[in-house]
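Just below is one structure, and these are the notes that go with it.
For this depiction, one protein chain was excluded, whereas all remaining protein chains were kept in their positions.
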Amino acid sequence: MADLHRADVLVSCRHGRTPELVTALRDEIERRGLAEEIRVVETGCSGFCSVGPVITVRPEGHFYASVQPADVPELVEETLVKGRFVQRLAYKEAAGRKAITRYEDLPFYAKQMRIVLRNCGMIDPRSIDEYIAVGGYEALGKVLTSMTPDEVIAEIKKSGLRGRGGAGFHAGRKWEATRRAKGDIKYVIANGDEGDPGAFMDRALMEGDPHAIIEGMIIASYAVGSHQGYIYVRDEYPLAVENLTLAIQAAREYGLLGEDILGSGHSFDIRIVRGAGAFVCGESSALMQSLEGKVGEPRAKHVHATDRGLFDRPSCLNNVETLANVPQIILNGADWFASIGTERSKGTKAFCLVGKVRNPGLIEVPMGMTLKQIVNDIGGGPPKFRKVKAVQTGGPSGGCIPASMLDIPVDYESLTEAGSMMGSGGMIVLDDRTCMVDISRYFLEFLKEESCGKCAPCREGIKRMLEILVAMTNGTAKAGDLERLETLAKTVQTASLCGLGKSAPNPVLSTIRYFREEYEQHIKDGYCASGACRELTAYVIVDEKCKGCGLCIKVCPQEGISGEQKQPHYIDQAVCIKCGACYDVCRLDAIKIVPKAAVSLGGNGGNGHGTPAATPAKDKPGAAKGKA
Amino acid sequence: MAKITITIDGKPIQTEEGQTILEVCRKNNIYIPTLCYHPVLEPYGACRLCTVEVTRHGWPSLHTACTHPAWDGLVVRTNTAEVRAVRKTLMELFLSRTPNVPLIQEMAAEYGVTEPSYPVEDPNEKCILCGLCVRVCNDMVKAHVLNFSSRGVDRKVGPPFMEKTRECIGCGACTIVCPTGAIEIVLQKNAIYAAKPLGPTAAIYVPSLQAVPRVPVIDTDSCIRFRQRDRSNGEIEDACGACQMLCEANAIDFTQQDEILELNVGAIVVATGFQMWDSTKLSQYSYGKSPNIITALEFERLSNAAGPTGGQILTADGVKPERVAIIHCVGSRDKNPNAHEYCSRICCMYSLKQAHLVRDKTHAEVYEFYMDMRAFGKGYEEFYERVQEEGVVMVRGRGAEVQVLPSGKLRVTGEDANLGKLVAVDVDMVVLSSAIEPPADAQKIAQLFGLSRTPDGWFAEAHPKLKPVETNTDGVFLAGAAQGPKDVPDTVAHAGAAASMAVALLNRGEVTISPQVAVVDEKFCSACKTCLNICPYAAISFIVEDNVARVNEALCKGCGTCVATCPAGAITGKHFTDDQIMAQIEGLFRVPELVEA
Partner (left out) sequence: MPKLKSLDELRELRSRLKHEIKARTETATTITVGMGTCGIAAGAREVMQAFLDELSARQIDAHVVTTGCIGMCSKEPLVDIQQGNEPRITYGNVSPAMVPRIIEEHLIGGKVVQEWAVGRLVKEA
């Protein structure tokens, strides 16, 4: 076997068909007798989730999107044997647009700055050799041979690295406090308990570059004076557990974990503890309870974990993303890191950009980039015909930032000021078809399930807030409910025991702050302009605008739309399930969302034919109320 | 510990480091509402009612007083508008959860909340999930029976899988700490008499109301700490300890053991009392065959407000009896060899009292089977009259038999001497006025102190009329029922007399005793110990080291029994030696010589 490989085929993404694809590639390469010169590497998540599975051929940089196993023979023949690009499999920004063939040319990546995720999608996470080959553990070697623990802490402090788990506490200060705390036994804990719906940065990192986390932990252990570390991972991340386990084993075999690391005299080892998936276990005190084998419930934190944490001993708990930054800071220097980002938020942040954008995925951007840049330049903007209404950041505990404020830079302070938070890095783009009341309801439903139930305001308060929100979305809300909701939300915010409870009202309070009229519309008019609250809305066709193209008839799952060609169509309200498919497909803006009260349910068509009242295009729903 | 100063509601308070804000407030009588706090348990911070405003470094923010340490220089405000608003919302939430718990209603009313603000799901819900029971069971009792299950709104308290568990030791600690009465200990059928003859009591108590010194004792059979130690074979050594934590005098010592004290005294009062005659000895009363046949002493426990039913008179099924029979003279005034011929003296009056209590508390019909009504004391006859007026049915004649009917009812038959007929009555409960008798170990005590006993077994006084408290042994006196059946006033009078006699003796300081005592010539003592058993005054003891018997001259009455008994002839009576007696005899028989004038 040739020692040198001509080309590496990098397959990334945990798409369901990835294993099949890898097998097909290996078989085909074997069949063509290329096995000696071409290697297939399974990497971690490359982040470009919307077009997975993704194949990059190096060194050429050919980028193929959404590759299926059936595409493999052609891909091998053309690209690997003949060195030609297969246009058919190229990524296109939008239908009809120019294809982009090289990884380096993709706008999705071009606007990003990948520090933490630099190895994700580039190396085989199960091979410590590849990590070392790209410079891994060099930072550890530097720390152990040429720096004192105090110098390490000074460097991290100088870099301005802040906790990536959401709260944004300065990592260097945390390390310093742990170092200063009294006690012979100290712990370093990596928090990999990622539970926000729609967020998977930590998973991608643990799966795609586990050694970066381990290296960060060893450096932290040296700085704070710890000899035992724990990585807390949720068991729903089996691949993360597997890759981390392999990484720890490999690091032990190389002597990078264990006694006397690299001859420095420093000893450190890591254990993986699997969590059962409770959202609250991402909260540091609950996480430590869980590590101790107790029920994962938060404790009052008047004494910091850096003084008395796990097993009542000084403990330094950092998010896995925070730790993965550490080796790069050590290698490139605090000044380099501090030069990235804003005045108070340094470096980059990984986000999971999801929701109504064309290119959802895992991204990493320098702090201070505006939300607009992220949504439009990296995410590719909202889908056709849709407008961005708000961006929800920070997971269920975060808040919604309206489209009018998308020019704010993404950093800890700006997001908090806007009523949201950095959180662990969820970023959900909401379009004009999203109801803000409904979105609060959705998040509270999640939080109701995930509240541990220990303290009364969170357990009882979220439940009651949800009751009110449900009433708003189904039309049973009463006057005064909005004020009650606000009072309740403020009490839950101030009186709850832990961060989960204290931040639980954020989705509600931030949407009330920016979309108050939408709440009022739900209560007073019983109307949901976005159409998301089905109990409140009806879809009707405006005769004057409908040209009878029949598109809506085709998409209606209920076969509830009828009409002659080139004649205005009508919707049968009796069978309409308000899915909105007709609304989304109509190019002529002929379908209107009106209050349910404005249409009668009687008969076939009835008032569903055309507009409810005498005048067309009722924008003011109140006007049609007399019909109810 | 370092002194710190914190300001609470504008008032500077000097205190010690290491406490929480709530502890400081409690010590200074500053009221802060709480639901999940208990002084012996770790603070939990679940109910959040103790939320107060804490200012540190100029930044006020809300914290729970139960978990926030009292640091030097803190400024705390316990009742700001913001604090009250939080508490009000919390009380709205609590009242909506448990609308019918009086404590929650009261606390909510303090914040102007009188009606549930949110839809009530279960009007019977009592649990507010404060976790006190869970913490006491796990942290204090260490029985680990109760815990939370499910998460969030589904959170529940209970034993594993909500199933009955043997791990529960029935200590009741959870019911004590529960603020809303959500936990009850349900006694199993028949259990009200089963656990202990007299039912459960607190494990730490003052042994009797008149105890001297008035110091509580720990009943190691009931104490959670000792029970857990015994159940776990010593593995759990530190369960509970709540009394130790709470005792400000630091007086609880779990390491104390029973010990034997040896005292040198000048007088002894024997007041060993009586014991209850075993009611199973006469099978016709069926004692033990039904839980509803109980002795009068058991009835006393049942009727006691601190008893197993809280003072209610209930049958073993937990219902009020409709008919109750009280049978006098059970085991007394009976020539059957298993019973006693004497009158137990106290039964008539307590039976009347119990009849009165049954009437008073249950309105049940009461049948008293009596032979004679011996209401001899002051005011006793009047009480007898009153009880009759209360409607108690008096059947003159000994209750002859109690049968347990298949239905569980009890049939009492007897002869009504006034009517001259056999009568029978079916009742729900039978109370046996059982005899009292000398304690089983009375003979040991008699030997120890050289007391004699009358044929019925009670200790004999020195003279039935003239020396009612003295015994044949100098310095040993009798008091109370040890001498014979007595009711309370008689016992008190008798005991007073015994005490006076003892004090009179002690006051003399020095006593003159007769020099006519026995003495052992140790050269001849063969250590046969025969003298030890025959000495009526227990004056001879055996000295093991010297292997001889020796006489206690203070106890010896000089009766001479031992002198006559000693096989070795080693004992002589002083002033009555053989030589002296022989000389006297000789002297008696000597013919006086005529003296020449």
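In this document, chain identifiers A and B correspond to the written order of the chains, with residue numbering beginning at 1 in each.
Operating definition for what follows: a residue touches a chain if its C-beta (ideal position, glycine included) is under 8 Å from a C-beta of that chain, and two chains touch if they have at least 3 such contacts.
This structure is a prediction, so every number in the text was calculated from the model and none was measured.
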* Tell me the shown chains the invisible chain touches, ordered by label. => A
* Identify the residue among A:R17, A:R58, A:H170 or A:R344 that touches the chain left out of the display. => A:R58
* Asked: Among A:V11, A:L89 or A:M122, which one is in touch with the chain left out?
  -> A:M122
* Structure fact -> Among A:V81, A:A110 or A:I185, contact with the omitted chain is made only by A:V81
* **For chain A, residues in touch with the removed chain** => 2-8, 10, 36-37, 39, 58-60, 80-84, 122-123, 129-130, 132-135, 137-138, 141-142, 144-145, 250, 253-256, 262-263
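The criterion applied here is as follows: only the chains that are shown with their structure count from here on.
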* Taking each chain's centre as the mean position of its Cα atoms, how many Å separate chain A from chain B? -> 68
* Structure fact -> Given the complex, residues on chain B that touch chain A span 43-48, 51, 62-64, 67-69, 82, 85-86, 89-90, 93-94, 96-97, 117-119, 128-129, 131, 147-148, 150-155
* Structure fact -> Counting only contacts in the complex, chain A reaches chain B at residues 278, 295, 299-300, 302-303, 448-457, 459-464, 467, 484, 487-488, 491, 494-497
